[in-house]
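My questions will all concern the structure given below.
All protein chains but one are shown at their positions in the complex.
Here the chain labels run A and B in written order, and each chain numbers its own residues starting at 1.
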Amino acid sequence: MTLLEVRDLTVTFPTPRGPLDAVRSLDLDLEPGGALGIVGESGSGKSMTSLAIMGLLPRAARRTGSVRLTGQDLATLSEAELRRVRGDRVAMVFQDPLSSLNPYYTVGLQIEEAYRAHRPGTTRRVARRVAVEALERVHIRDAARRVHHYPHQFSGGMRQRVMIAMALCTEPELLIADEPTTALDVTVQAQILDLLQEIRRETGTGLVLITHDLAVVSEVTEHLVVMKDGRCVERGTVEQVFTDPRHPYTRALLAAVPRIDDEIGELRAVRATDPTTDPTTDGARA
Amino acid sequence: MPRFLLTRAGSGLVVLLLVCLFTFVVFFALSPDPAVQICGKNCTPAVIDQIRGNLGLDQPFWTQFAQFVAGIFVGRTYGDGAGAVHCAAPCLGYSFQSSQAVWDMIVQRLPVSATIAVGAAVLWLLAGLLGGLLSAVKEGTFLDRFTTGLTLTSMSIPNYVLALVLQYVLVVQLRWLPFPQAVRFADDPGQWFASFVMPWIVLAVGYAAAYTRLTRANVLDVLRENYVRTAHAKGLPPSLVWRRHALRPALTPVVTIFGMDFAGLLGGALITETVFGINGVGKMAADSIARNDQPVIMGVTLLAGFLVVVGNVVVDVVYTAIDPRVRVNA
Partner (left out) sequence: MTSPTDLTTAQPVEAGTDDTPQAPAAAAAGAPRAGGGGTWHALRRDAGAMLSLGYVVLVTLAAVLAPVLTAVSGWTPYAFDQSAIDPNLGGMPIGPWGGVSAEHWLGVEPGSGRDIFARIVYGARVSMAIALSATALTTVLGVSLGLVAGYFGGRVDLVISRVMDFLMAFPALIFMIAVLSALPASNRSALLVVVISVFGWPYLARIVRGQTMSLAQREFVEAARAAGAGGTRIVFREILPNLRSTIIVMATLAVPGYIGTEAGLSFLGVGVVPPAPSWGQMIAASVKWYAVDPAYFVFPGACLFLLVLSFTVLGDRLRAVVDAQEGR
């Protein structure tokens, strides 16, 4: 059975100048253990898609269409039932790990509460052990001591590892990672992507990776969807899209990705890794 | 952490010394000669000179300042011989008009002022936090707009006008309350409450309004934080998201503001006590202004400075305990 099946998903916001579609009749499919990349620049609706799947859209938003998790339509669930899905069967990792972790609590407590919310009756001792194991699984050294630390005592990459540990502690079937590497240094980006790959191999968790960076997608996922203005403009396997892009927008995005066989690849690589310029939007405008 | 506390206390002491110096300069350089005032109407230059000598007013500025500061720690004696008066440590000066050490005058009246201050603080914290929370939860509703209007009104009404209105309506017209008196709780709790309830309200109203606005804004800000979204994404029950992830970050800054406001209450007490005729430190200061009893004004100014500086240090200490970011960075 398909792990995630999104059909005709539309997210609309009321604005003073009439309704605005953030996402327009989007279809997505993901097999259990599979990985899907959603690529687009900011404002393309990719983040709204992830929030719509989680049922975390802003109150003003209107959602139509269906989101099925192993055949069950999440739209028909009550808020309480949805809460049991969130964090347990579907977990999420956000872009900015510093602001996504509460500065007032130790990372241990924040992992524990995620676990205990879905495993009622768990003692603190057991939850603590789960937290330590979760941190160990994302390769945080000295995890037994680190659970007592606060988010600001971790580096950016380590924080994102904590976020991933927190998402994985309940062994979800689906992990949605929304720009998980955008706020990080280039070398750390690669480490986090490796970690996501490794986790997918070992746990069989399905992954939806949302990013503006085609290079990131090509490293982690098999399938990808390119979004622009809330619509899907291109879909296929990573190979198909990279070798034979159909939509001009995809070609523009691809032009920004560094390639070894490209004559000016080195030059572009510099630009693509420079954190001050946004390679995809540059490409899109060119 | 102890080192951080030491540095903090050290800088507090420096500020306190500066407050002292500042105050002293103002009274030393700008005010009319205290000796002339003490001397009174039937005065001769010889007597004035004698008073100057007794008080050390003929000494250079720094000597006088050193004597004053020393007096705070070890006490001092004004004049010598039969006319000498002793002012025990902590000597904040001596009021020749009321023949009393300023410190003693303050200590006598402090319980009354503290009663007003603590009661008002309880009142405004309750009203401010509840009002702000309610307003934030019901953002955009009629209740929210009503609360906003009420806070603007409350912030705008001068406390002495409010005091007169309350006193006229509740005491003179409706006779629900007696004229405020400095009754002690142990003597008559009912009378004590009836006496202090108006001063509490008057002193609290402006702060309650400010705290309502602050709490509302903080809660709304925190609800937009990414970590609140994370908490929802983890599937935490809404009550836990509120309690743990919204309220604590939203209310922590209130602690800072509260510490400072409470320490700075003496200014508000001045007006409140005067209007209600309650004989606390504030009214004493106001009366001293009218009588031009400078040692008392100076003493109260120093007390106010001391409270603010100590309040700042206490806030910093408390803050390190409740905000982990400060705790570890320090």
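The rule we apply is simple: a contact is a pair of C-beta atoms (placed from the backbone, for glycine too) under 8 Å apart; a residue touches a chain by one contact, two chains touch by 3 or more.
Computed from a predicted structure; not experimentally measured.
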| item | value |
| --- | --- |
| Selected from B:Cys91, B:Val183, B:Val254 or B:Val309 as touching the chain missing from the view | B:Val309 |
| Given B:Met155, B:Leu170 or B:Leu240, the one touching the chain that is not displayed | B:Met155 |
| Touching residues on chain B - with respect to the absent chain | 15, 18-19, 22-23, 26-27, 30-32, 152-153, 155-158, 160-161, 164-165, 167-168, 172, 226, 229, 264, 266-268, 270-271, 274-275, 285-286, 289-290, 292, 294, 297-298, 300-301, 304-305, 307-309, 312 |
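What we mean here is this: only the chains that are shown with their structure count from here on.
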| item | value |
| --- | --- |
| Euclidean distance of C-alpha centroids - chain A vs chain B, Å | 52 |
| Of all residues in chain A, those that touch chain B in their complex | 54, 56, 83-88, 91-92, 94, 96, 99-106, 113-114, 117-118, 150, 152-153, 163, 166 |
| Chain B residues within the chain A interface of the complex | 225-227, 229-237, 240, 244-245, 248-249, 252, 323-325, 328-329 |
